[in-house]
Every structure is written in structure tokens, then in C-alpha cells.
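The complex appears here minus one protein chain, its other protein chains still in place.
Now for chain A:
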Amino acid sequence: MTLSPSTGSGETDPGGLSDDALLARYAEGDPSAARLLLDRLAPRVLRLAYRLLQDQAEAEDVTQEAMLRLWQIAPDWQPGGAKPSTWLHRVAANLATDRLRKRRGVALDSIPEPDDPSPGAAEGMIEADRRIALDTALGQLPDRQRVAVVLRHLEGLTNPEIGAAMGIGVEAVESLTARGKRRLAQLLAGRRDELGYER
């Protein structure tokens, strides 16, 4: 698999162009722009979608849908405003939360939070890598807590933005984020050696 962006043969190296400029080139019909853009943006979108959905097939579907919407909006894109990457992550977050709602068949905010399971549920982890540990622990959170924590702490969305994406109020977002972090701490407790924290 080739993931390194090609340099193209234009007057300037397209690989050095901003996302805005590449999107404009795509809209003008430059075939190399799409390849460069998707190699830059899609992997992070896929990671975000997987973190939210905890399902590879659904995460790939969300990535494909989000990227398709980016291609479609390219001719009307206004450079200098929101970054394409930021816009794309918002779209992916919305698509993923919609899927979580449909998956449950009810509104995401109407699902009661389960009681916190006992600490140490992450013992089944076999990887020592911190990021894998974090992703594994995130996967063990209830959906709403996971979405709130991922969007707040990994995507940098504000609480009102998260509330809009999840269809809940800001106070509910704050509560979910706090409970999610507390639960993550419980899941990761006792794993200091594996996670590289020296005594």
C-alpha cells in the first residue's frame, strides 16, 4: 500500500499545498489533489469514527460518507474559513453519533447510563502501548460517555458543539465527560507499569 503523497508534475509541488489549496485544485479537476487530500485527512477521520463507534466496518462507512461530502462541497468551499480537516471531523462526529442513535433504536440521550463496572475490567488488554490502552479503555465506556470524552478531549470540540452533535444540553455533556474520565481512570488504574509510568 502506498500512502506517501506523490509530488505530481505541476509547477509547484502539490504535496506542499495547504488543504484549502488542494481542495480548490480538486474542484478544478486536478486528479492528484484527491489522492493527496485523502491520504492526509482520511486516516484521522477513520480513527475518530472507530473511537466513537468501536466497529471497523461502520467506521469505514462513516469515513467514506464524510469524505464524499467533502468532495461534493469542494466547488463551493470558501478558503480561509474553517479548515477542511476541522469540517471533516465535525461531519464524521455527527455521522457517527447518528449511527449510535440508530444502533440503539432510541435517542442517544435517552439511554440510561449503566452502573460503573468494577475497576480492573481492562485486564484483558494484551498491548502495553499507551494509545492502545486508551483506545481499549475508551471502547469499554458506555456510548454516550465515550462520545463526549472523545469529542472533548481528543477532538477538541467545545461543550456546546458536543451538545449539538449529541442532541443534549451542555450540562449533560459536562456530566458525561466527567463520568467518562472517572471511568477511564478506573479502567487504567493499576496499569502503570504497562503504560510506561516508572515507579
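The definition used in the following text is that contacts are C-beta pairs under 8 Å (C-beta built on N, C-alpha and C of every residue); 3 or more make two chains touch, one makes a residue touch a chain; residues count from 1.
Rule of thumb we're sticking to: contacts and distances are computed from a predicted model.
Chosen from "Tripartite tricarboxylate transporter permease", "YjbF family lipoprotein", "Simple sugar transport system ATP-binding protein" or "Dihydroorotate dehydrogenase", the protein name that UniProt gives for the omitted chain reads "Dihydroorotate dehydrogenase".
Residue A:L38 is the one among A:L17, A:L38, A:L53 or A:M166 that touches the chain missing from this view.
By the touch rule set out above, chain A reaches the unshown chain at residues 1, 3, 26-31, 34-35, 38-39, 42-44, 46-47, 60, 63-64, 67-68, 71-72, 74-75, 119, 130-131, 133-135, 153-154, 156, 181-182, 184-186, 188-192, 195, 197, 199.
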